[in-house]
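Step one of this worksheet: look at the structure below.
Every protein chain except one is present and positioned as in the full complex.
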Amino acid sequence: MTRRPTAWHTATVVDVRPETPTAKRLDLDVPTWPGNDAGAHLDLRLTAPDGYQASRSYSIASSGDGTRVVLAVDEVPDGEVSPFLVHDLRVGDEIEVHGPLGAFFVWMPPADDDPRPVQLIAGGSGVVPLYAMARAHAVAGDASEFRLLYSVRTPDDVFFRDEIAALAESGAVDLDLVFTRSSPPEASFPPGRLTAERLRDAVVPAAHNPRVYVCGPTPFVEAVSRWLLDAGHRPGDIRTERFGGS
Amino acid sequence: MSFITRGFSGRRAERDPRLPPGQTLVGDWPVLSAGPTPEIDADEWEFVVRTENGDHRWKTAQLQALGMEDITVDIHCVTHWTKLDMPWRGVSLDRIFDEVETAHDFVMAHSYGGYTTNVPLEDLLDGKSWIAFEADGEPLTPEHGGPARLLVPHLYFWKSAKWVRGLVTMPDDDPGFWEQNGYHLHGDPWQEERYW
Partner (left out) sequence: MDVLDGNALAGRLADLLGWDATDSLIRCRSCGDGGAVARVAVYVSAMGAVARCRSCDAVLLTVVDAVGGRSWFGMPGIDALEVRRA
């Protein structure tokens, strides 16, 4: 496997659209981008006129060999960078990005006939790299079993809602949505936080030897990791990516 | 190579002529940590000064009995923020070193949790430092170094070791944690002694 080179690039914003009430989907054109694997992230750096710089990491929703990079940025209250990206960024603006990054937390279609199932577990905007993996799996026509357990506050907060629904409908991904604050009328469960029991019922059983990817805020990742170990999954089979707010 | 991002200005910051070079005034009190907040049992808490002549130990009441004083100082973090006129309450290192004999010129401060930072003894004496128990009129919270931290306001604030458990005198100015990893051995904000 040849690793994609990591470098600083100039990205031009080609589209900005609402993703959720607090998030925007950003389409970037990055002519020097070498492509990225599903699950990768980039560091985005902003420079103020006095030279002050602020940098934050964002997971990439897109994958493959192209030069178009899609991000989904959720506004962090009192944040320094995300409010600028969500409210002030305009089509045509140029920003610096560093990537692709994340050689550990990526998924690629198995090179051999590896039938291991894949379990994706997302908390909030942690779904972005996992959505990239689910999409890459569908695009590649990969035959492994893919499940996505996605914990989110309300139906309005679902990222890539249409795309994820399409992946579920086509059978590419088994989708389990957990609404923690309010749920739609057709939901099978009342709203509530994800629990060890709900997780155990939803995920691929440990006996089936899945690769597990967990992404979300640190407390979510810590709790889910503990429950997975309690349910018999091996530490080496679980890959995690935590993020903090800013 | 970086270019200015249209429309980005960073956080708005105030300026004040009392600031050392490169510092910006802030109204809050940022928490910066290099590791987990240690859990310290207040009943077990003890302060130790170790010299070439032996150890001196004080429990909380014994240390505070040496003389608690109220002071108002400015603090300067190497990460560019400054708080002016901050009230603190603690025991002066002068009271502590009244009871200690050493020929050594330097001190390593040790914290619960393993943090260390080095300070010349002359930067701790003559009214320059305290073992502080209160800040802003309240007992120090764990995230800000409670139950007690070293307070050396004339040096960058990483020298004011949180969760202090003791001082060890030493003949040489050996580097502590951040000093080993890029930060200046001395750390005088007025000379902008930030990095190696």
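To keep things simple, chains are lettered A and B as they appear, and every chain counts its residues starting from 1.
One rule holds for everything that comes next: a contact is a pair of C-beta atoms (placed from the backbone, for glycine too) under 8 Å apart; a residue touches a chain by one contact, two chains touch by 3 or more.
Just so you know, these numbers come straight off a predicted model, no measurement behind them.
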Touch partners, limited to displayed chains, of the chain removed from view: A, B
Contacting the left-out chain in the complete assembly, out of A:41, A:137 or A:211: A:41
Hidden partner chain, touching residue among A:161, A:198 or A:239: A:239
Absent chain, residues of chain A that touch it: 1-3, 6, 41-43, 55, 57, 98-105, 217-219, 239-245
Interface residues of chain B (partner: the chain not displayed): 30-36, 77-80, 113-114, 143, 158, 177-178, 180-183, 194-196
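Here, only the chains that are shown with their structure count from here on.
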Complex contacts: residues of chain B adjacent to chain A: 1-11
Complex contact set, residues of chain A against chain B: 8, 10, 45-50, 52-54, 80, 84, 88-90, 93-96
